[in-house]
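Following: one structure in structure tokens, then a few remarks.
Below, a portion of the complex is reproduced, with chain positions unchanged.
For clarity, chains are labelled A and B in written order, and residue numbers in each chain start from 1.
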Amino acid sequence: MSRQAIIGVIGAGSCDTAIETLAYRVGSGIAAQGGVLLCCGQGGVMQAACKGASEAGGMTIGLLPGTDKRSANPYVTIALPTGLNDARNVIIARSSDVLIAVGGQFGTLSEIAFGLKFGVSVIGLETWDVSQEILRATTPDEAVSLAFAQLQ
Amino acid sequence: MSRQAIIGVIGAGSCDTAIETLAYRVGSGIAAQGGVLLCCGQGGVMQAACKGASEAGGMTIGLLPGTDKRSANPYVTIALPTGLNDARNVIIARSSDVLIAVGGQFGTLSEIAFGLKFGVSVIGLETWDVSQEILRATTPDEAVSLAFAQLQ
């Protein structure tokens, strides 16, 4: 097994159905292109994205904020409880080869900021507009295409 | 000695003279009002603020990103090397009773985002304008006044 490309998905832990649908499709697209999905493994955007990836046969890694694997959503295949609470955001930003932000609140903003600081490309889908360095997408398919284009 | 109020100062690790002057005055003001200054203990805004606080007789705590106390600026009185690199930002946001952002780039944006997520008041002085929850100040004195007003 060779080194895997890691696509980080960030967004809010609870969100409306429209954002969930976007996240699901982002997850599907990542798995369809053979990427490993990295996220914090909880609800909202993360659960929808993991469900999308999982149902497309992909691998999903959850860097959980808490100390218990059982806090992972059911679509996480590799559950890694960090016990670090919000500091796991830093690891997600560092460990992703590219980040896709779907919606999101202040936690997502912190991850976008870290990604931009670390030189990790950030794809934005209905999310914070804090820098021209964020590559804006208007559909999940476009977000996934932009993400994989960054890997080359 | 009773429990001390902690005022976090965040900003860029290198900055121009105008921002340094603002940071120095913020540091002075914090010490003059008896606050403990918490920051990452390095250069730029942090060094200027620590210098201001130190020269006014105040205490300064540096939660350093690296592993060596010698990386602290000379105005840090309590040097705490974390070895966590950027994850120390999370601790600064969590441990401050109030945050004052002076200028700043993506690292500062991450700390503002964490502060707002954690419900810590954020005072902004020539910094990111990402939320109406940030209390905007136009002078260092106003920033310090707004900060101490949050403690009551």
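Rule of thumb we're sticking to: contacts are C-beta pairs under 8 Å (C-beta built on N, C-alpha and C of every residue); 3 or more make two chains touch, one makes a residue touch a chain.
Note that the structure is predicted; figures quoted are calculated from it, not measured.
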{"item": "Homomeric complex, total chain copies (2 given)", "value": "4"}
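Following the convention adopted for this analysis, only the chains that are shown with their structure count from here on.
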{"item": "Angle of rotation relating chain A to chain B [CA atoms, steps of 5 degrees]", "value": "180"}
{"item": "Separation of mean Cα positions, chain B and chain A [Å, integer]", "value": "30"}
{"item": "Complex contact set, residues of chain B against chain A", "value": "84-87, 89-91, 94, 105-107, 109-110, 113-114, 116-118, 128, 130-131"}
